[in-house]
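Shown here: the complex without one of its protein chains, the others still in place.
Let's look at chain A:
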Amino acid sequence: MTNLAIAANGLRKSYGDKVVLDGIDLAVPEATIFSLLGPNGAGKTTTVQILSTLIAADGGTAAVGGHDLARKPDDVRGAIGVTGQYSAVDKLLTGEENLLLMADLKHLSRRDGKRKAAELLERFDLLDAARKPAATYSGGMQRRLDLAMTLVGDPRLIFLDEPTTGLDPRSRRSMWQIVRELVASGVTIFLTTQYLEEADELADRIALLDHGRLIAEGTPEELKRLIPGGHIELTFADTHLLDAARHLLGTGIADPQALTLQVPSDGGVRAIRELLVVLDEHSIDIADLSVHTPDLDDVFLTLTGQHKETTR
């Protein structure tokens, strides 16, 4: 059995009448990237704030890094690192001073602190700016310093709350690379993002959060399979063939104008082969064939759309 870095049960949080988290369960295995995906206001940041001991949940239990969140918050704090959505660097201090400050607060010896700071400055490409105040850094540099500060104490579990929001594509890619390296070294990452691409790119498992509820959870592939919308689109030379195919298959949406027939399918190779065999046996030629597998965008829009309708 794999150990869980995060195990949460029925977490709830309300601010006044507004329910922000409506009972969410999480199970994040060690050394994996878990992504909480959702639109603005879904409750992603609140989840991170609760799991990182910043705010208390109104209900539910959680163990983070093996420690009970409510009873042993200080042990949780000792096990985690947090890089929030808003830059958590001291802008008046230099990059190096920021890292040394973290080393002091992690109670490293002076020598270990200096070595760690130098190593992180090098790794995060901040050597040239090490002696400049963080206020003069670009957005991407501040975010890198921010993450470097989080890594000073070698936390085994890192929360990244929208780590690439507002970054240019190049900085985003370099952040992704860093995240992959961290997981390769055995660190667990809890990542929130509003970018489907980011979750698809990085995460081992994704949970979709909407209006304070988890509406789906699984690997990116599982989620894509979860929803209808996958189909094979056949194009024919004339309406005669189109009608024949539709009668034969007994299903599908025909478009006489475009001479296409959309046949529901998971888009797998086996399904395609079977379809082609049936058509061939009846000598129905096709002019063109395309496979449409749902992407996370479809999953997201379908699920959040459905969810909105059921809550109305």
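Just so it is clear, a contact is a pair of C-beta atoms (placed from the backbone, for glycine too) under 8 Å apart; a residue touches a chain by one contact, two chains touch by 3 or more; residues count from 1.
Operating definition for what follows: contacts and distances are computed from a predicted model.
Here one chain is missing from view; checked against "TMAO/DMSO reductase", "NADH-quinone oxidoreductase subunit NuoB", "Pyruvate dehydrogenase E1 component beta subunit" or "Transport permease protein", UniProt names that protein "Transport permease protein". Of the candidate positions A:G60, A:G84, A:P163 or A:G252, contact with the hidden chain is made by A:G84. Among A:P133, A:G218 or A:P264, the one in contact with the hidden chain is A:P133. Interface note: of A:E30, A:D58, A:E97 or A:D243, the residue touching the hidden chain in the full complex is A:E97.
For chain A, the list of residues touching the undisplayed chain reads 52-54, 74-75, 77-78, 80, 82, 84, 86-93, 97, 101, 104-107, 133, 146, 149-150.
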